[in-house]
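Left out: one protein chain. Kept in place: all the others.
This part shows chain A:
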């Protein structure tokens, strides 16, 4: 666990300070072979000439593995210290951060070799490698312990990414592709390789901030758009009509059901079923065949209302694994395309696309107000029937709520009464017990008293003794 933690923080540091890191240059003194054999060295061979490098390579690899472990352990210690101090003081945040900074400068010298290590594909190991996580590393030269460690970290990283659904998968895929690409480029100079690495970091950071935001948003708070009303989308279905609302419910059920199907074809069938129900709803409302002008807004509304699970993943899945001809030409393909359009529309949803002012949009988005209250009066009578019905229902609900509260109160009162009554009885009993204490006289004494009243006891004859006769 510690390692992945450490690595994440390392990664974060990198993204923050990427500009600083961009220019890594090899020193002039490194141009000649380090061993002093007189030949020029190559940065890709850690400054050795090809011959000396081959000799040094084996030694160096072992040393690097050792170094990486030391680095990892040191970072862990610091991480733990930082954690401990953050427990104690409020200002821990800045303290921790400055610590990172300090650590960073300390490592400056080391970094060149570390980066080299990483990009000299045959020697990438432990910490550096795991930092960009790779479960199935193609490099055969990693020592056993490091690869176990890497696997573990990779697993944790994947677990971590799972919580982000599609963006997480993207990140994982990007990393994997990047590592593979780097593996093919082991012959490039270090400058070029580090450029690549930096580009990669920067790209990932940028994407995390911009590109993936939409989908993050779409998944992390999918209910944030629950306030969108049919009126805003100009949906041509009137849910006042029971058959229509029935169709709407069916359509929602179908689109939600899509997630449970496994084969792309079955998923498509769900979309088609959903579409047919939508067409029915439109046809009942408008009494004419639905056009795309009617269909798309309704589909968007259904998607927003139903909030189907993993919609994005499902669409991706169908796109990738469905027979292309089915997707491009058939009726199913048409409905699927419309669903893609609906999702694209929702992802880019803004005030303009709902005919709202930016202020209204922002207020609905943050949940400060509900559009239902505000806009019900401004709609024409037939449009706001649904809204009126909703108000009626809301009234009923609030009445029910009131009644329920009353019942709860009564129940509480009853409970209290019961407790009081029990207490009262107990008290009464106790009072009576105190008032008339139970006196138990000893048995013997009572018998003696009866006897003692007989004055001429002594004069009575002795009691008869049984006599035994020998028979």
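In this text, a contact is a pair of C-beta atoms (placed from the backbone, for glycine too) under 8 Å apart; a residue touches a chain by one contact, two chains touch by 3 or more; residues count from 1.
Everything below uses one rule, namely that contacts and distances are computed from a predicted model.
Considering only "ferroxidase", "Ras-related protein Rab-21", "Nuclear cap-binding protein subunit 2" or "Coatomer subunit epsilon", the record for the omitted chain gives "Ras-related protein Rab-21", by its UniProt protein name. Screening A:344, A:407 or A:429 against the full complex identifies A:344 as the residue touching the chain left out. Between the chain not shown and the residues A:68, A:170 or A:239, the one that touches is A:170.
Note that of A:49, A:71, A:182 or A:270, the residue touching the chain absent from this view is A:182. Counting the whole complex, the residues of chain A in touch with the unshown chain are 170, 174, 177-178, 181-182, 184-185, 188, 192, 195-197, 199-200, 203, 207, 211, 234, 276, 279-280, 282-283, 287-297, 316, 319-320, 324-325, 327-331, 334-335, 337, 340-341, 344-345, 348, 352-353, 355.
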